[in-house]
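Handing you this structure, nothing more for now.
What follows is chain A.
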Amino acid sequence: MAAVEREEHASIASTASAYPLILLLIVVMLLAVSCAGKTSDGERVLRLATTTSTNDSGLLDALLPSFESEYNARVDVVAVGTGQAIALGEAGDADVILVHARAREEAFVAEGHGTARSDVMFNDFVIVGPTDDPASITGIPLASDALASIAATEATFASRGDDSGTHSKELSLWDAAGMSSDPDAGWYKSLGQGMGSTLNYSNEVGAYTLTDRGTFLAQGDSLQNLRVMVGGASIDDNADPSLLNPYGVIPVNPDKGGIDAELADRFVEWLTSIETQEQIEIFGIESFGQPLFYPDSMAWRNR
Partner candidate 1 sequence: METLGRSFADAVGLLWNMDPALIETVVLTLEVTLVALVIALVIGIPVGAAIGLTRHLPGRWLIVPLIYTGMGLPPVTVGLFTYLVLSNQGPLGGLGWLFTPAGMIVAQTIIALPLVVGLTMAAVQGVDPNLPVQMVSLGATRRQVASVTLLEARVGVTAAVVAAYGAIISEVGAVMLVGGNIEGETRVLTTAIVLETRRGNFALAMALGIILLSLAFLTNFAFHRLQVHQGVR
Partner candidate 2 sequence: MTATYELTDVRHCYGDRCVVDIPTLEVRDGEILGLVGPSGAGKSTLLRLLDFLETPTQGRITYAGTEIDGDASLSTRRDVTTVFQRPMLLKRSVAANVRIGRKLRGLDTKCGNTERWLDRLGLTDLADAPARTLSAGEAQRVALARALVIEPSVLLLDEPTGNLDPYNVGLIEEIVRSENTESGTTIVIVTHDVFQARRLADRTGLMVAGSMVELADTEAFFSTPQEPQTAAFLRGDLLI
């Protein structure tokens, strides 16, 4: 009997002494995980908040390595909706924002959230639709006319419905056509999703939608059912100036605390420099036969 009890006590004791060890192990694991996020060799981190469509185009993946190596920094790209990107800037959770919503950018600076706005580039929007084109809008030069036709024929239209830059543009086009977009109409689908998902949806059900050309080209293969209807084959052919989409880059106001203002300013400098602008000019030509963006920084214009 005593031997059994002694055995039991021994095993309980060894379990008890294992607790500090287990605790230590957990602490070590937590430290290791948190360290994984840290940079090496005094690398600095720049938090860039931008839109999903900008990120999805692949432009940043192509450009950023040169910034990262030149400044020994790492750029953490947070790609979210325009509204959220701006909100991140307002909260000081990003060091610099890159979006395409002119009015909101200017308000951002006016309200003191950002230091100054700089032009970067522009791209264009197109209206894509199903190959059978029920609303017969192929080749109509102005987007608002095309939208009027879509509304008249009650063809299915997919809206991003998420307050993104693209969505804002879409709403302004409906405005220009003299009508307000009406989510209650059965043919108008307000998705509340990103550009990629909206294109998938449109491809699946055969709907018209407004998209930036870059995302449409990048997703090309999986969108067999959709074609560009308004906006031409490339930005050169786009006859509708209201479909042009300018981008702005704004460093976040360092008064918010925790902002790497110096690195943010370097980033703006680099992004608007002629070298980087040249990279922007050729991006996409290899993959799609046409550029996706047009450089438009002040430095570029003055060269």
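Picked so that all candidates are chains of the complex that A comes from, given by their letters.
Quick note on the criterion: contacts are C-beta pairs under 8 Å (C-beta built on N, C-alpha and C of every residue); 3 or more make two chains touch, one makes a residue touch a chain; residues count from 1.
No experiment lies behind these values; they were computed from the predicted model shown.
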Touch-positive candidate for chain A in this complex, from 1 or 2: 1
Of chain A, residues touching candidate 1 in the complex: 80-81, 83-88, 161-164, 183-184, 189-194, 197, 201, 204-205
